[in-house]
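Shown here is a partial selection of chains from the complex, left in place.
Chain naming follows the written order as A, B and C, and within any one chain the residues start at number 1.
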Amino acid sequence: MASGKKFKVINPLLTLLLLGIAWELVIRVSNIPNYVLPPPSAILAAFGSYPWYLTYNLAETLTSALIGLAIAAAFSLTLSIPLAYSEAVRESVYPLITGFNAIPRAALVPLLALWFGLGAAPRVLTAFLIAFFPILVPTLTAMITMEKELWEMLQSFGASKGQILIKVAVPRAMPYFLSSLHMGLTSAFVGSVIAEMVASDRGLGYVILSSTSRLDTPLAFACLILLALTTFLISKVLSLVERRVVGWAYRVNI
Amino acid sequence: GWYLKPLPPSTPTIHVKFTLDWAYQGPQAPFLVALYKGFFAEEGLSVTIDRGYGSARAVSDVASGLFDIGFGDFNSLVEFKSKNPDAKVKMVAVIHVKSPLSVVTLKDSGITTPKDLEGRRLGAPAGDAARRVFPAYANAVGIKQERITWVTMDVALREVMLARGDVDAVTGFYYTCVLNLLSLNISENNIVVFRYDEYLPLVGNGILVNEDFLKKNPEAVKKFLKAVVRGFKYVIQNPDEAIDILMQRDPTLNKAVERKRLLMALEIINVKGITDRYGFGYVDPSIIEKDIEAIASAFGLSRKPSLGEVVDFNYLPPLEQRLP
Amino acid sequence: MEPAIRLCGITVRYGNGDGGLVAVADVDLDVMPGEVVSIVGKSGCGKTTLLKVIAGLVKPVRGELVLNGHKANTPHRGVGMLFQSPLLLPWRTVIKNILLPIEVLNGDVRSYLSRAYELIEKVGLKGFENSYPWELSGGMQQRVALCRALIHKPSTLLLDEPFSALDAITREEMWGLLQEIIEYERCTTVLVTHDVREAVLLSDRVVVISGRPGRVRSEVRVDFRRPRGLDIQYTKEFNDYVAMIKSLIGD
């Protein structure tokens, strides 16, 4: 048991390590220049040069991403209930949301900055705007594919549509809601970073932009990898929460 | 007695939101120097400086009131005013008295004169100012535009694509292009620069002001310009200290590269024959008229804004304060 | 006295057009308050459908449902229904599954807690209060579903083969429990069952349905005095009832 658990954490790190070594070797052997793809060693060196600066900017990005995610999660869950409640609402609102989501949020950030100023607001908002849809879709699907038999069971003793949703559809959708948070998490990070690229002078997005504009690719990669690692860790924590909260749904040990 | 000396006027400090044209780099140092050395504070201004996202976007950001003052491109201002006559933005000082716009290529490509660009592939981002003004340049030089093939790409790709030979030349600010090429280990004497200002009377960036702000705080604008001019003069004297101040904002910068970038940028700010005659911030209106003319025809503008619509030099400090 | 449940010419159709199927046709049925009526018939003849009509879950294409003198066509509070499959929620423990109707009816969950524990003990599941449904055997799940149908003291009980997954002995215990509850809480009860002995033992009237589409073939009134002990099963009268009803189903 214990060794199994350890294995779960070590395994992806091992995969990562192997990937890193392969990457370094390929670059050394084939002599690919830094600006096409920097080797892990150069990226590590970039980490080493600015540990505090990167940490500070990561913290900025992390904060706005997590706040955006939290709002997105709350919003999606709340919105999915009325959407599940009424097919008419769903039919009129859902395609609009889908359409809205096809608009590249990067194009909207300058507008958001105009409306909400240059503070944290546009970053949190962008994170939220990108993250909420991938949380909403699976949650809503799980709600509206509820088995008819369960529905009838609750109706039989006089439960209203709303109560059925709250008591059955929502908990039934929980495994999907929680697993979609992984997706929402990555989206929120992307959102924060994009917003930082377009309207901010802090956060990893800013660092990426300013380093790429100087063609300092290793530093840009260091930021990207920092983002990936952070998300990876938060995602691991999320998985633990998932197994705790909705373990009942994962009874098959595939 | 000395104690009767009048107190400094107790005008409340005025807050100014200022945007740069681009990220924190060498050429942006004078503004940071003015802030960190207290030049703004001495004028009773409390200034916040934000990075910019392109010298064209600074125009609309100041016009919309997102910022009170900004550092942005004059040519973009002309286009903006032409399309939005009611827009509340004006230039009160021209800093780049020459334009940094250029075509940059490598000796290896065999291009030695602008005419050689014919039949070649030029790379640039879609909205790049140098690309957009290129028709005027081509006209002035006598290049047949139809014979140029444009390749659209992101800024981040521009110099790399040139270095790899995917394109034969690129357009952009000469100092950005040259420094990026250097960082790709291209040797300096392999780089060829054709600056537009050799053929075209163009200016570059200047200080943009939101007109509502200007109406409300004319004195503040004057004070702001005074402090900015001090900043530039200080930077010319103490480039190393300026870079140190810059590094406080972004410690990941490369000191030597940014110093070089600053010095290259100063070439179009502190120009022999212009700046030592008119001082910082001022350009002969006849040159500006010609600039407007060139832009209007290159961009195909339906309406040519008048000189008074786009510039107003009345807020500049007196000449003696502005001389280098 | 007004019937608690009155079905008038109920016809139910599933699907429409050619692919449709008439599950139940022209059914008339009255159930008096406090009466226990069993519905028996072959598999697929429409028993569950009739029960769902009474619960307001299935809309008849023709006919009327009248409850206590009022027309009804939507689900209504005060019904306790046990479905043919247990339909327990896998994320709730046994006790929470049982308390679900209370939560939904905005009842005071606390004050029903003792009733819940009592019911759990009576159906023989003491010790499994905090188990999850998937940790229970089929018969245990069915008994949990029974508790859930009873928890809110419904005035009408609709039971769809409540004891089909139980062995003979547990089943007899459950018969006792059900009689007790019907007696004390005066529920009007409609019971669907395949066990004719169960029907005769528990009900005042047995309705035999013939299949496809389901129609009322005949009704048999069972005249035993209540409370009925399990030993009446061994009387001749009882076995005569059983034989008669079986033959009615068989035809």
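By definition in this document, a contact is a pair of C-beta atoms (placed from the backbone, for glycine too) under 8 Å apart; a residue touches a chain by one contact, two chains touch by 3 or more.
Everything numeric in this text was worked out from a predicted model, so none of it was measured.
Taken over the complete complex, the protein chains occur as A x2, B x1, C x2.
The rule we apply is simple: only the chains that are shown with their structure count from here on.
The touch graph of these protein chains is an open line.
Centrality by Cα centroid goes to chain A.
Rounded to whole angstrom units, the spacing between the C-alpha centres of chain B and chain C is 84.
Remark: chain A and chain C have CA centroids separated by 49 Å (rounded to whole angstrom). Centre-to-centre separation between chain A and chain B, using Cα means, comes to 38 Å. Among the residues of chain B, none is in touch with two or more other chains. Those residues of chain A whose C-beta lies close enough to touch chain C in the complex are 149-150, 152-159, 163, 167-168, 171-172, 174, 246, 248-249, 251.
Residues 33, 35-36, 49-50, 53, 110, 113-114, 117-118, 198-199, 201, 206-207, 209-216, 219 of chain A are the ones touching chain B in the complex. Considering their complex, residues 22-25, 50-51, 53, 57, 64, 66, 155-156, 159-160, 180, 183-184, 249-254, 257 of chain B touch chain A.
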